[in-house]
Every structure is written in C-alpha cells, then in structure tokens.
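Sharing a structure with you now.
Note that one protein chain is taken out, while the other chains of the complex remain in position.
In this document, chain identifiers A and B correspond to the written order of the chains, with residue numbering beginning at 1 in each.
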Amino acid sequence: MSTQNAPDMKTPVPRGPLPILPPPRPRRMVEISIDGKAVSVPEGSTLLQAARSIGIDTPTLCFLENLTPVNVCRICVVEVEGSRMLVPACSRQAEPGMVVKTDSERVRLSRRLVLELLASSVDVSTAPQFQEYMKRYGAQPERFGDAARPAGNRDAAQPGHHHAPENGNAATVAQPVKIDNDLYVRDYGKCILCYKCVEACGVDAQNTFAIAVAGRGFTARISTEYDAPLTDSACVYCGNCIGVCPTGALMFKSEYVMRRAGTWDESKQTRADTICPYCGVGCTLTLQVQDEKIVKVTSPLDQQITNGHLCIKGRFGWEWVNKK
Amino acid sequence: MLKGIHNGARLFVVDPRRTSSAQCAEKWLGLHVGTDIALANAMAREIIAAGLENRSFIENATSGFEDFRRHVQKYTLDYAAKICGVPAAAVRELAHAYARADRAQICWTLGITEHHNAVDNVLALINLGVLTGHVGTYGSGLNPLRGQNNVQGGGDMGALPDRLPGFQHVENDELRGKFEKTWDAKIPPKKGWHLSGMFDAMERGELKALYVMGENPANSEADQHRTTKLLDGLDILVVQDMLMSKTAEMADVVFPAAAGWCESEGTVTNSERRVQRVRRALPPPSGVRDDIEILCHLARRMGRDLGNPSAEELWNELRSLSPMHAGMSYTRLEQMHGIQWPCYDENHPGEQYLHGRLWARPVIGPRAPLCCVEYEPPLDVLDDEFPIRLTTGRRLDSYNTGVQTSRYASPLRHGETIDISAQDAEKYGIQEGETVRVVSRRGSVLAPVRFDPGLRPGLAFMTLHFPDQVATNELTIDAVDPKSGTSEFKASAVRIEKVRKTEPVAV
Partner (left out) sequence: MDLHFTDAEVTADEKAAVDGVSIPANANGTRRSYLLPILHALQNHIGWISPGALNYASRALDVPPAEAFGVADFYGLFSTRPQPPAVAHICDDIACKAKGAEKLCSELEKSHGPEGSSKDGETWRRSPCLGLCEHAPAALVHSAGKQHFEQSLASAKTESIRTALQGTAVPQPALAASVPQLGQPGLKLLRRIAQINPESLDDYRATGGFVALRRAFAIGPGAVVREVVESKLVGRGGAAFPCGQKWTSILTAARPRYLVCNADESEPGTFKDRVLMEGDPYAVIESMIIAAFATGCEQGYLYIRGEYPLARRRLEHAIRECRIRSFLGDNILGHGVRFDIELRVGAGAYICGEETAMLNSIEGHRGEPRNKPPFPTQVGLFGQPTIIQNVETLLNVPYIIMEGGKAFAAVGTERSTGTKLFCLSGHVAKPGVYEVPFGTTLRQLLNLAGGVGGSGKLQAVLIGGAAGAFLGSKDLDTPLTFEGTRAAGATLGSAVVMPFDDTVDLRQILLRIASFFRDESCGQCVPCRVGTVRQEEILHRLAAGKPLGSRPNELVLLKEVGQAMRDASICGLGQTASSAIESALARLPVFEDKR
C-alpha cells in the first residue's frame, strides 16, 4: 500500500464535535384518568405504563419489559369506562379521555379467578411473585376441589374431544419433568403458558424458534416439534427462556438438583453484577452465589446491550469457577 | 442485527461459509478465503464508476482519492468475480446497496484480521466507509466485532507494543513524559514487539524471559511445533492464569490468578468501546490472588513498593493520565451501565460513534486517507498436493482453546471435527464420522469428519477448542501480518487422507 497519506500515528487525533444522536420522537401527551387521578402519558403508552407512572402496582404474569406483550394471562386487566369487557393493561394504549379503574370489584374478581384457575391446575410452588399475588387478591384455588389424577401423556393429547372429568375433580397439567440435557430442565407441570419462553426463543431475542405452543385448549403446551428432545431440536441453550420464565418451570439444572437435595437456600445467596468473560458484546451477568459457588446466572432487563438476554457461554459457561 | 432486520434493515453477509448469519441475510456472498481485498476494491471501483461516492465528504475530509480511483481501476466486477468466486452481479448489488443506504455499517470479525495481510484487509473496508461517507455519523461506521470480552480494553490500557494507556504513543516524548512523572519511573522510549515479533525475537535469541498473563500461546498460536520449541528454549517462563493451561504447565513459575470477571473488581471494555464494571461475586480459592496483588507483590520483590491499591484507585490514576477515560468515575460507570469512550470529563456523556470530526467544515485534525491496497492471495497456496482450503474459527458454545468452556456440559459440544462439504466427502470417498488424517505443509492431525451444508466444495473448517483432542494449530501457518503481528489462522492448505485400517485411529 502507499503510505504517503497515513496520518502521523504519534500525535493524538484532536477532539471532534459531540456525536449527533437522532432526537427522540416528539410524542403528544395523552390525558387519562386512573382510579380518579388525572394522568398524563406520552402517546403510545400502555395503561400499564400509565398506572405504573403514578405508582399503581398492576400484577403481570405474561408481561415482561423486554418482550412484546401477548396479553394472554389476563391478570393485568382493568376496567375502562365504555368498554363491555375488561381490557389488558399491558397492551392497551391510553387514549385521550379514558377513564380507567384498576381496583374495582370486577377487576379484583377477574384477577383472583385468574390466579385461582392457574393455581388449581399448575404447581406454583417455585413462583414467589405468583404467591404474593395470591395473597394480595385472596385467591383460594382449593375452591375447585381435589386435583384430578394426572391426565397421562399430555404430549400425546389430540385436540378435540376429551374424557369426561373424573368425579368432577380439578384437572391439572401435572406431568413428569423433562430432563434431556445437562444445563436445564423443563418442568411443564409448573407451566402457566405465559408464552414468554416462546417469545424469547423467537423474534424477541434468540431467533432460534426451537419451541412453540402446540395442542389446543387445556392441552395446549410448550413443545418442540413432535416433543423431540431438546438435543434434537433447534435449541442453542441460550437459556433466555429460563431467564423469562415466571414460575420456575424452566430451571437451571444446578438449581433443580440443589432444590431436590434441599440445599437451595436463597437466604444464603448473594448477587453481584459483572460482565461476561467471553466475547466482546459485554453482557451484564448477575451472578447468584451460595456458599462461594455460582449457582445461577441471570441478566438484568434494563441492561441496554442485550436487555437481559444471554448466550450459552454467558448463561452456563461458569462451571469451571466452581470446579477450580 | 436480527433486531435490525426485523425493523427493516438489509443484511448482506460476505463469508466463505454459509453461516447462521448468512441464512438470515438478504444475500450471502460466499467468497474464497482471503479474497476480501479484491471484493472491497471492486466494490469501491463500482461505487466510483456509478457516481455513488460521497463527493463532498471526500473533498472535505479525505486524502488520496485520485490515486485511489486509479488504483482500483483494475478491480472490475468481472475481475473480482473471478478472484472471489462470487457473481459479478452480486458484488455490484452489494456495492450499490451499501453506497445508496442512508446509513450503513460494515462489521467484521477475525475472518478479516487473521490473515497475513490483516491490516490491508481492514484498510480496504475502511476505504469503503470513507468513500461513501458512512463513517462519523449516527448508525453508520466500521465495526470490528471483538471476539473477547476485553480485547478492546487491553488495547485501551496500553497492551500494545507502541502505546501507553489511552492510545498515547510511547514515542511521543510529551505523552511519555506525563506517565514517567506520575509513575516516577523511566519508560523505554521505543515501541516494543507484538506477539509474533516476540516469537521471532525468541528465535533470534533476543528474547529470553517471558511473562504471560491470561494467554495460552502453547495452544493458540499458529504452527504449534515452532511455538512449543521456542517457549521451551526460554531462560524463564512465568505464567499468570486462572487455570492450569498448557502454557502454564510449561512454565518455570506459575502465579495462580483470580478470575477477573467474578473474583475481582475492575473494568473491561466491550466492542462498542463501552467501559463496564466487573465485580467480585465470590472469593478466589485459597492460594489464588488478584492480578493487582500479584503485580504489587512482584514489584515489592523487585524493589519498588507500589502499596496495596484498590482497583478503583488504579482506575482513578488511569483517568488522570488518559484523557479519553477522564470522565469515567466508578459512580458514573455504575449509574450509566458503562460509558463509551472518549469521555473527557464528568459531564461528558461518552460517544456513541467516533470520527464525527470528519464532518466538521473544515475538517478537524488529519484527513482520512484512502489507502491503495492490493489483493494478495493467502500464502499457503493450494496445489494438487494440498487442494483444500482449511479455515478456522469458533463454535457457539466454546471459546478459544477451551480452557474455560470445556468444563461445562454443553449439549451442543461434539468434540473437534473437520467439517467439509458432502461433495468433497464423496470425492475423497469419506463417510460422515470417519476419522481422517488432515495434512498441511507443517503437520498433520487425526480428526473425525462432519458434513456441513454451509461449506462449499474445497473448503474445510476446524476450531482450536479441543487442543488435547485435535491440535488444529499443528496445521495452521504462522505467516504473520508484518503490520499487526496476526497470524493467518484463516487460510491453510491441507489435504484429507483416509486412515488405513491397520493404523491406530485413537484420537
């Protein structure tokens, strides 16, 4: 190459102007009323954002800041004047003049029922947030009676006719835990079908599409094609599905093993944020440490580089620290 | 990138292998290994021929345009098509798409830099950005995607033969003087050797003692025979590492070091120049010390008491010496989830992109040169004896020589293989899973065969992740780029031999 143009490497390059970043899109403000209080939010805000902006804590299960709202759990429903049905706060946008009630009897009933319906059909023992909501709304899932016997292989269920309920007992999604790899387990008896894992595996994060919802109705379930083991599927073990799972249905195998052994103790755990030691992306890792061992790795949602999503190395590639 | 695509961005992938990224792209240009300059120059020629260069930017902020224009004349689309093995129309389409885009970025990784002409490869890409003005503005730019969490930070901190922290040139007396004053020590006024330069110096007997920190050259360097021999020949080899690597096993002294990312406090810098905090989450095992502690102890033994500084104290010293880090207090780094350098003072937000100065009128500082670089084929030529181009890289779940990543149970890991196309397998009469001998001009290894539909005939792929199973670097060429010191890991010539039944095939 010709070097006659090369700048003098020994002299520092002078400071330039500050980068010009695109200005934030100007957004009109929308005035609405929530629980009798006037609220002003930028156009395009959801009712959930509006409620949060004035400190109203709206429960959510299928919503997460780093995923597209799917509004399927319906626990965030609120009452909007003029609307026949309750509306999901997570996805409904504020419109001028909306009058919203977030804690009416109707709202509380639906929220309580959502919790009762789920808790009577799903094992929510490893879902602390869910249990907190149960207390808040006075949910009593036992109202629906004893759990029915597990329905057999849910993965073989056909859409359409089902067997009549046995003794009117409460059907559940109980089923054996799927353990087909050394990194994480899938305990779909704890799955509330919030779709978050599917979203994280899909366009919202990983773009791997290893899992989707299969089946229909009460037998709808998260599945690979033909329930193929993960090791035959498209799974790349990023564990972003674990990161978004609200009930512990998807769990690090390390946590699963410790819980089975009775050694998992969150009161003894500390957390520290650091940066992944592998590639140059710079994902923040939250290391969960118990007894001087890393037991779990997550990533904060507000971390702007990958919004809480990681890859297999960041999520699982730390065992050597424990094994040293 | 996929987020960008979902938002309507167009992605063109230039890669000899049809990678996962290529599958997601609008177009894949599967060029021959090591022909990047021919492609880039042809794009440049096409951009100029079609009048798509950014004239006002060129006049305001660049130099050497006329020479460059003449230089790329011979890189016609057809010439590039012949050299690179991609259709001329595809090169033209990419050139036009790049030049016409409102914003365009070129991102690259080691496929550009692990060549004997690494710097020229990079310059060829920079030419495209400069030619079209896709530098120094929001959303545009030239992006080397870093393969390691702190490769950028290492450079930032002066782990370069010619630089002090903050990229301040060691041969600039004023800058060096600033450090000498603060450190109360003399700094050698001439630049040192880069990695490959050091090995050459060992060969010449000029370098007799080596202190290796967190690197595993015994496995990671090209032409492993030579590397091992040279390391063996040192008077003293000191290794400071988190784990007992192959290199550490050869060392005279080993300093067991804490894991920087979870047993120490400090900072790293990622690909987008973002300085980020790493924190101690757990204590190191007994007998293992923090890097800072090791260095300070060593200094004390050598007669200089550096005290017992904390990571933050050292960082603040750096901020006083490196203007581009001056505004990055630990408090701000935490509040802002890291800051992109340069950040000159505590009111400075950090800079999302560089080179905005090129858009000032008149330009601030030196003009950006358009550099005339020539295509040169990889040094390890293909011939009848070695007809297959072997390129190396990584697999998703593993990292470099596998010192860390071999210790977790990845379901994706299937050990080392030589990946080839099914067509080549048929040509050489090889079954998938069969162990073959891979022979280069430097050595040979045994490896099982895997078919990869992303590889074209004549192209093979291996990694360095499993050096104990398959020492891929027995095959690679240690041809080194004189400007950067990088080896040509990406282009070796090999042949694949069937292993005779009578031979032991245990690998």
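Following the convention adopted for this analysis, contacts are C-beta pairs under 8 Å (C-beta built on N, C-alpha and C of every residue); 3 or more make two chains touch, one makes a residue touch a chain.
Since this is a predicted model, take the numbers as computed values, not measurements.
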Touch with the missing chain holds, among A:A212, A:M258 or A:L301, for A:A212
I'm checking contacts with the chain that's been left out. Which of A:E81, A:E225, A:D265 or A:D302 qualifies? A:E225
Hidden-chain contact residue, picked from the options A:I32, A:V77 or A:C311: A:V77
Contact with the hidden chain (one of A:S91, A:Q269, A:T286 or A:N322): A:S91
Residues in subunit B touching the chain absent from view: 20-21, 23-24
On subunit A, where is the contact patch with the chain that was removed from view? 71-75, 77, 85-86, 88, 91-92, 106, 109-110, 113-114, 117-118, 120-121, 143-145, 156, 158-162, 164-165, 167-171, 192-193, 202, 207-220, 223-226, 228, 232-234
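Throughout what follows, only the chains that are shown with their structure count from here on.
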Using the average of all C-alpha atoms in each chain as its centre, how far is it in Å between subunit A and subunit B? 35
In their complex, what parts of subunit A are in touch with subunit B? 1-2, 4-22, 181-183, 203, 207, 230-231, 235-237, 270-282, 284-285, 287, 289, 292-294, 302-305, 311-313, 316-321, 323-324
For a test of understanding, state which residues of subunit B touch subunit A in their complex under the given definition. 2, 6, 24, 63-64, 67, 120, 123, 136-138, 145-149, 151-152, 162, 167-169, 171-172, 175, 242-243, 259-263, 268, 270-272, 274, 276-283, 285, 288, 337-338, 342, 344, 349, 351-360, 364-367, 369-374, 396-399, 403-405, 407-412
